[in-house]
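Missing here is one protein chain; the remaining ones are kept as they sit in the complex.
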Amino acid sequence: MIYGLCILLFLIGLYAVVTKHNLIKIVIGFIIMENAINLFLIMLGYRMGGKAPIIWQDAAGKADIAAFANSAVDPLPQALVLTSIVISLGVTALMVAICLRVYQRYGTFDISKIRRLKG
Amino acid sequence: MNNSNQINIAEHSEGMSLVVRTIARWVKSFIFIFGLYIVFYGHLTPGGGFAGGVIICCSFILVLLAFGKERAFKRLSLERAGALDSIGALGFLLVAVAGIFFAGTFFVNWLSVPAAGSINSLLRKIGVGEFRLLSAGTIPVNNIWIAIKVCASMYLVFALLAMLRINDDTQEDL
Partner (left out) sequence: MKSFLIPFFVVLPLGAAFLVVLVPTRLRKIADVLANLCALMLLIAAGIVCVKGITGVYFVGGWEIPVGISMVLDGFSGLMLLTISVITFASTLYSVSYMEQFTWKTKFYCLFLLMVAGMNGVVLSGDFFNLFVFLEIASIASYALVGYGCRHEELEATFKYLALGNLAALCVLLGVAFVYGLTGTLNMADFSIRTAGYMNNGLLIALALFLTGFGLKAALVPMHAWLPDAHPSAPTPISAMLSGVFIKATGVYALVRVSMNVFPPMQLTHEIILVLGGLSMVVGVFMAIGQWDFKRLLAYHSISQIGYVMIGIGLGTPLGILGAVYHLINHAAFKSLLFLGAGAVEYQTGTRQLRQMGGLRQRMPVTSSSTLIASLAISGLPPFNGFFSKVIIIWACVQANRYGYAVAAVIVSVMTIASFMKVQKYAFFGKLKEKWGKIKEVPATMQIAMVFLAVLCLLMSLLIVPALRDVVLQPAVDSIIAGTNYVTFAGGL
């Protein structure tokens, strides 16, 4: 059920990208979509009341793998999300730069006025 | 005293108000040191190269915002940031490739004792191993390279986007 909310957020972003006429709003739509997916990935690995995914030692000095697997949250999605945040940072920076350049050339952010390419 | 302060303001008329500049002068070094802390302890506590690099970059961005671009570029010019950007990436790659020569596999943690075969005793001497300085092998080394890379590239992104002026003169006819 809670995953459905992530998908809803994704669709909100998609709605912004598809219907908005302002370049900056489109960029914001993409950011919303990226964050929806990141949230979805984090939710996949989350566990109610889970511990941080660090293997700890018990009193005898042994790593308690079984207890770790039972109680810790899944660390892999967190690594994935970190990577995808870095990637989306790069894409967003590039998008904003292109938007600024487009504004410099066309003097508008409205995509219905930026129409030179046809056919 | 008062007089010299006046000159100071005139010099950096590009920056923000006196309050902001005074606070920024105090805070910037603490932000820088906190960033270094995050980088160097990245293998033991939450944090690491990316987060630390962004924090270090914030101190430069603060200088850029508070004192204007002349003073910020005196500390870290765009050319130097560009060079640091690629040096960071190259260093990371070098550490990864060094794994092939020291332990036979690309990207292996060759500074850790189980992975390194022949140079094992040498590594022990220079402080590699559990509860030694380099307890996490290549991870802190990589963190430092990543921090350099991230700091330089974030700074470049911010500075270039901030400097891109939109003026009507350059606008061509539609």
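A few notes on this one:
A and B label the chains in the order they appear, each numbered from 1.
Rule of thumb we're sticking to: a residue touches a chain if its C-beta (ideal position, glycine included) is under 8 Å from a C-beta of that chain, and two chains touch if they have at least 3 such contacts.
Quick caveat: nothing in here was measured; it's all calculated off a predicted structure.
Contact with the chain not shown here comes from a single listed residue; of B:V108, B:V141 or B:M154, that residue is B:V108.
Summarising the interface, chain B meets the missing chain with residues 82-83, 85-87, 89-90, 93, 96-97, 99-100, 103-109, 115, 172.
Mapped onto chain A, contacts with the missing chain fall at residues 10, 17, 23, 26, 30, 33-34, 37, 40-41, 44, 76-77, 80, 83-84, 87, 90-91, 94-95, 98-99, 101-102, 105-106, 114-117, 119.
What we mean here is this: only the chains that are shown with their structure count from here on.
Distance from the chain A centre to the chain B centre is 24 Å, each centre being the mean of its Cα atoms. Of all residues in chain A, those touching chain B in their complex are 82, 86, 93, 96-97, 100-101, 103-107.
By the touch criterion stated above, chain B contacts chain A in their complex at residues 50, 157, 160-161, 164, 166, 168, 170-172, 174.
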